[in-house]
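The complex appears here without one of its protein chains, the remainder shown in place.
Labels A and B are assigned to the chains in the order they are written; within every chain, residues are numbered from 1.
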Amino acid sequence: MRFRQYLSYLFRPASALFLVVVLFSLATNGCFRERKTVIVAVGTTIMDSGLLDELKVAFEKKTGYLLKALAVGSGQAMAMGERGEVDALLVHDPAAEKEFVAAGHGINRRLVMFNYYCLAGPAGDPAGIAESGSLAESLRRIAKAKALFISRGDNSGNDRLEKSLWRESGLDPVGARWYQETGMGMGHTLQVAADKKAYILVDQATYFRFLGKLDLRIYVQDGNKLINLYHVIEVNPARWPKVNKAGAKAFAEFLVSHDFQQLLTDFPRSENDEPVFRTGKNRKEEEFKQ
Amino acid sequence: MKTGAILLDIVNLVVARQKNIILDIPALSIYEGEILALLGPNGAGKSTLLYTLAGLLKPVRGDFYFRGKKIGLASEAFDYRRRVTVVFQDPLLFRGTVFDNVATGLRFRGLSRKEAAPIVERVLDLFGISYLMGRQAKKISGGEAQRTSLARAFATSPELILLDESFSSLDQPSRDSLMDDLHMILKETNTTAILATHERSEALRLANRIAIMNQGRIVQIGPLSEVMNRPQNELVASFVGMETLFNGKVLRCQNGSFVMDVFGCEIEAAGEALPGERVVCSIRPEEISIGEKSLPAPVSGINFVYGRISRITSLGPYVRVALDCGFPLVAYITEHNRERLMLSEGKEAGASFSPLSLHLIRKG
Partner (left out) sequence: MDLIIDGILKAFYLLVTLDPEIMGITLLSLKVSGTATVISMFLGIFLGTWIALTSFPGKRFAISVVNTGMALPPVVAGLFVTIFLWRSGPFGFFEILYTPTAMIIAQAMIATPIVTGISLAAIQHLPGQLRMQIMALGATRSQMVWLLLKEARLPLLAAVMAGFGGVISEVGASMMVGGNIKGYSRVLTTATVMETGRGNFGIAIALSILLFLLAFFINAVLTHIQQREKPR
């Protein structure tokens, strides 16, 4: 059977239909740059909370850009930034961010907003941390009791903060039977923790979103240590000429603009009537003791 | 019976499969209007020859001349292929109605359904299956399906039709009626046909020329009566049904006949052979008469042997009697006679046959 003869057979009405379908799809999907696009990587909590939807609508309306926001962990976001695959980042892992900028991958790192983490756990409190008094002590009690603790383990901002807190308490739980890592986003990981009746470090926005659906209680809140800072970083266009320099700039500008900060204030409050995200306007990172 | 001009001439045909030669035919001519039967055991190359003649198999080498013109280029081969059609053992009908199936060849040649309709109707009528026209092909009987397959083949008015064991999967009544109809249709349309079969009765019924094949070669080819009655060697003999073979040494001879010694029996045969020669003769089972063991008065022109009946088999219209006379001998007699003579296995009986019925296969 000759290949050419076979190819000639392909030109039938059915094939014409096929071509029409494909071309139509390609056209309506607009693969070749329909309007100016900016690709950013944001932390998963931003999407899960619903903030991303409002942010996208407002940003696109104001600037006319098509915003392609990928909700990935902070670690993955910075990895993508290192490769120039995204134009800007909105992440919450200050330690890693500083390295990122220092290495020349990003520029114009600016504080956008913040909120808090908390240490939550099962109603029964098997490790008895309710009366522990401090975050460090709570962690020690958990380790001592070998109580089940669920970690995200996905190199996100939450994950890295959590691991640094263990280190500060002089503990290294990684690998222990009671310390389990899911590798998933905050929402999924929280559900796992609730299901297994385990302790977990969770951001308050996510916790309150699941309030009433999951059987977990907040045990420790710490305004100093359990702080969650969000910064916007533009990927360095000098290193990666392909990034949308103007788009990244527009995105960053928008996030620190009055419009967006107003949006944060107007954002529906959580169950305990606290802002989900607090504006970073006129605040400096150094204010927050780590 | 050479009916006419040469339709197809094949020269130096060799077909091989994976370095083994499976067909080797130095020359073969097909005459217009004839019905040629290819007879032989399984694996003899009958199907291979048919498929090659149909243009479906590519030979290693070989020249084809259709009506005198050589078939060379691809386009010529395609034209030739469209003049020849094959009917297989399996009806191989397609999804759809009987009409759709029979119209297939015509549709391939560019006719619309409307244009094909009268031809389809005519050929369905020819095969007596007009009533099946609108029926789903999957829902008809075996005999009906094979008729449909034949109708489909005839619809395109082929100049040569090749039948590969086309009746083998049918039951006897269907087979008989279909063969009769086909014979008539072939004659009426003067279509040349070649049929491959391992059933002697099919060849006898339909063909006017017969070729015995074995191991990729044509061993003997010729008019039906010639091959059936004068086989060239034991293999052909067995295939045309001459089950009795005499292996003997010539004792004496006179004009046109000789006497040979076969396991102590003296047997006279027509033919030329010299004393001392070893000969092989065969005889058709129908030519042998069975009777009492007791020796009759010597009668001219009759050979007589006797022995014990080793086996009696009923074969429909006739009875096969196997006699052990020191050498095996097979006769066909009627059931009526078997009863009359009260023949049974183990009984002793005598066999007689004319010297003129013996056929000298070979000497030496």
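The definition used in the following text is that a residue touches a chain if its C-beta (ideal position, glycine included) is under 8 Å from a C-beta of that chain, and two chains touch if they have at least 3 such contacts.
Small disclaimer: the values here were computed from a predicted structure and weren't measured.
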| item | value |
| --- | --- |
| Options A:G43, A:P94 or A:G185, residue touching the unrepresented chain | A:G185 |
| Residue in contact with the excluded chain [from B:R82, B:H198, B:R217 or B:R230] | B:R82 |
| Sole contact to the chain not displayed, among A:M47, A:A88, A:L255 or A:V276 | A:M47 |
| Interface with the undisplayed chain - residues on chain A | 1-3, 5-6, 8-10, 15, 18, 21-22, 25-26, 28-33, 37, 39, 44, 47-48, 50, 52-53, 56, 66, 68-71, 83-85, 184-188, 190-191, 209-210, 213-214, 240, 242 |
| Residues of chain B in contact with the chain not shown | 51, 54-56, 78, 81-82, 84-86, 88, 90, 92, 94-97, 99-100, 104-105, 108-109, 134, 136, 152-153, 156, 162 |
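The rule is short, and it goes like this: only the chains that are shown with their structure count from here on.
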| item | value |
| --- | --- |
| Chain centre separation in whole Å, for chain B relative to chain A (CA means) | 85 |
